[in-house]
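The complex is shown incomplete by one protein chain, all other protein chains being positioned as in the whole.
Then we have chain A:
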């Protein structure tokens, strides 16, 4: 059987798991949505006055990206459970490739990230977020979400493969995801960070992908932030994917 067909079967299994776990679905959707309303309430007024345009145009993309990165914690924990529960060993002892097990996980969770992202976007729509750049830009918007999720999914897989406990997996993923969120230009404009922090905030993939999403939804620079986000994705793939395959051998 081809790698692609095996990947498809295993991705189908993971998606099915997700859909059948109401708690997981609720958890991956609720937190980003709560965060969206919270930030809008707390910072909406404040930042709205300081920056051009409505805060929601800036905030919604960041929340969508955060939901993707946050979902990767679930990926790590779920994959870790597979590894410890024995089903990963069953796959390894079967005459199927090693890559499909990883790729099936990534593919399913990529689809999940886009679905959750679409849901979060829909919620944001209800509070004033709008696409104004045409249907192609909407597609590109979600392509960037997927590209961003891709980075964190590989990170999650590598963490799951090297961790010793489930707590270690979520701990090792939650911290960087939370840091990236608050050190991004999503909640607060770059200019309002202390000078020494600004380069970090600018290089943050969440800021870069956020800029790209803002460009694709309400207008602004698109090409440069998309290229930078792609650079992050390529770098993550080059480092993390071979590492994951090696760890899973």
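Annotations for the structure displayed:
Note that in this section contacts are C-beta pairs under 8 Å (C-beta built on N, C-alpha and C of every residue); 3 or more make two chains touch, one makes a residue touch a chain; residues count from 1.
By definition in this document, contacts and distances are computed from a predicted model.
The unshown chain of the complex is recorded in UniProt as "Daunorubicin resistance ABC transporter ATP-binding subunit", chosen from "Imidazole glycerol phosphate synthase subunit HisH", "NADH-quinone oxidoreductase subunit J", "Daunorubicin resistance ABC transporter ATP-binding subunit" or "Lactate utilization protein B".
Of the options A:41, A:93 or A:126, the residue whose C-beta touches the omitted chain is A:93. Seen from chain A, the chain kept out of the figure touches residues 1, 6, 9-10, 12-13, 16-17, 20-21, 85-87, 89-96.
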